[in-house]
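For this depiction, one protein chain was excluded, whereas all remaining protein chains were kept in their positions.
Showing chain A:
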């Protein structure tokens, strides 16, 4: 069972056949995707090879500070992806978002590797980095959806929010509906993933473990921990970031600062 089949370079290149099929489809049906498929393929190879070498180096080095540095780089990269999707220039949300992401993801990864898996040291990169990566990757999407929704709805429903403010609501009461809807929109994909897992799809991490020879009954335990970890960290990060960012959307007189685009 624990036999890992290595993929040789020739076998790896054979997988490019899939790309050839995709390129042919794009070419025949004028999908205009040939360039993107080429760039995507090159990036997949280069980024993952780079990641492989970096991970090999980190796993061998056993340095706490190196692990934390990698973690910071992962959070900063996620922040840039969120920033690219949200495209908000009026409200300064970057720094509080970064701090919340860092603290929440760090605490989650620490909890999973140190307490649930019980590995020593708690920062063993073999557990800490993948756990961190999964938390960051999932929660990042939730955060981008929630933030984008918060800014959009506050702009679109500005007059309704101001009506409530004018009737004596504080900023929390006036934006309560928008706040809840935004967090829900961000959380729903993680919750839906819990509904479909094992029935509709086999998650990437579990597939990887099984392909690499792990007993499926061990792999599912890891996967359960991962699913619960993702929902929990997404909820905490979304709520905290949204509480801070929502306050920043209102001025000292609790007036709406977002103006129509």
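Observations
Here is the rule we go by: a contact is a pair of C-beta atoms (placed from the backbone, for glycine too) under 8 Å apart; a residue touches a chain by one contact, two chains touch by 3 or more; residues count from 1.
Following the convention adopted for this analysis, contacts and distances are computed from a predicted model.
A single chain of the complex does not appear, and UniProt lists its protein name as "ABC transporter related", one of "AtzE family amidohydrolase", "ABC transporter related", "Acyl carrier protein AcpXL" or "Transcriptional regulator, MarR/EmrR family".
Residue in contact with the omitted chain (choice from A:37, A:66 or A:160): A:160.
Only one of A:156, A:173 or A:215 touches the chain withheld from this view, namely A:173.
Summarising the interface, chain A meets the missing chain with residues 159-160, 162-171, 173, 251-256.
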